[in-house]
Every structure is written in C-alpha cells, then in structure tokens.
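Only one protein chain is missing; all other protein chains are in place.
For chain A:
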C-alpha cells in the first residue's frame, strides 16, 4: 500500500515535470480561469461597496416645525428607531442646521445678510432616516404619513417629509440596483462556467496525450486507482501552481487599482485583498485544486472503461 502510494506520488511528480509543455499549457489556462474567479470576487466586493455607497446616500428627511418641542421630536425619533425597517436615524438640531446653513453659504454675502436681518433662527430641526434596504422606504414613508394624520392640526410638529420628492429617485435607484445585481450574478455564472469548461478541456487534452500509457497500464494489470492516482495528483499540482500564480498576478493589479477604488467607491480593494488574503487564497487555490482533481478524474475515467 505504502509502496503503491509512493509510486503514485512519484509518477505524478515526474509526469508534471516531464511533460513540460502540456503542464505549462494547463497551468496557463487554469491560471486565467482562477484569475477570472478572483476578479469576480473583487468585482463582487466593489459592486457591494458601491451599492452600499448609493444606498447610504438615500434617506427620508423629516423637517420639524420651529416650535416643535424637544420631547415630541425625541419621541418620534425613538419610535422610528424601533421600526424594523429603519437602520439609522440622525437628529439635526436647529442650531446645527443653522451652522450647516452658514457653512454652505459662506461667501454668499446676500444670503448671510438676510439671515442676520431675521434675528432669529428660521430653521427647524430635522431627522434623517436611513432604511436597511431601499425597498423599505415606502413603509417608512407610510408610517410617517400616519404620524402626521394623528397630529393635532393646531400645533403640528412635523412641517414636511421630503419622501415624495425623493420617491422617484429612490425607486429608480432600487430598480437599477436590482438590475445590476441580477446582471452581475448572470455574468459571473457564465464566466465561471466558461472557465471551468476551458480548464476541463485542457486537462482532457493533456491526458489524451497519455492515453497510450493508460492502455499499457491496463494491459499489464495496473489497478484503476494506480492508473488514476498520478493524473489526479497532476491535476492537484496544476491547481496549486495556477492558484498561486493567479494570486501573484492579482497582487500588483489590485495594488495599482487600490487608490482608484478609494476615490470612486470609497473602498480600497487592495487593503481588502490584504486583510482578506486567507479568504482569497483559500477560495482561489481551493477552486484550482477542485477543478484539477475533478477534471483529471473525469478525463482519465474515459480511458478506464473496460
């Protein structure tokens, strides 16, 4: 048993080194396939980051009347926060709103003068409500409508809710996000399928060149395990080498892309790659090993049928 195992390992290693061109071709194709898988992982992350970025910019603003009491506003905030759809509620006080207004209009003498002319703060406090998911804004808006309907008409605390204005934009974004997600999943599936098929075919060709050897092995009475072993080991080696090469190629590519992704998505893909390196390398090398092993086993079994 041990002798057979030793021979299988040796035959696999020798096969890998001796058939240089075939090994090179297989590793080359498999590297591309694994690089595609790696690129898909990166694109998936970037897409996720950009969606989050877009989603975080969407919110519903609730503007309070100037004379709304602190307690009422606080109560509404607490109620909003207790809704399952709501992920975050930010309160902006009247003073903060005024500071932000002055900041925004710095240099605009006329507006600042007009504001100073008024003498008192004309701005109301506001709540900015973010939902966990863009599809949930509708529900939050409905909740706010009910709140307004329940208020006393003499002293309403809510001045206005800007959801109606945002509604169209929110719906459009939700639709776009859905389409992008579906399209990216489809593209990924197609790319992965193509990568797998190309790898499988290359390994099949590599083993086709050894069909004579397989015939001879069968004739001298080698067991199927003994015949299959070296080829499967070669498949694993292809996977490991290709996985490592793919990771080595990804490093400078992501290093180069990193700063760009920071400005565009506010998410540095290179830092992500480094911090999740174990995840990246296990998925890529793991897929390589699985791909090599399954391809080799399937390809050899063609020649083992009695």
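The criterion applied here is as follows: contacts are C-beta pairs under 8 Å (C-beta built on N, C-alpha and C of every residue); 3 or more make two chains touch, one makes a residue touch a chain; residues count from 1.
The rule is simple: contacts and distances are computed from a predicted model.
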UniProt protein name of the chain not shown, from "Molybdopterin oxidoreductase family protein", "Cell division ATP-binding protein FtsE", "histidine kinase" or "Sarcosine oxidase subunit gamma": "Cell division ATP-binding protein FtsE"
Listed residues A:40, A:97, A:139 or A:222, member touching the removed chain: A:222
Contacts of chain A with the absent chain, listed as residue ranges: 3-4, 7, 18, 212-213, 215-224, 226, 306
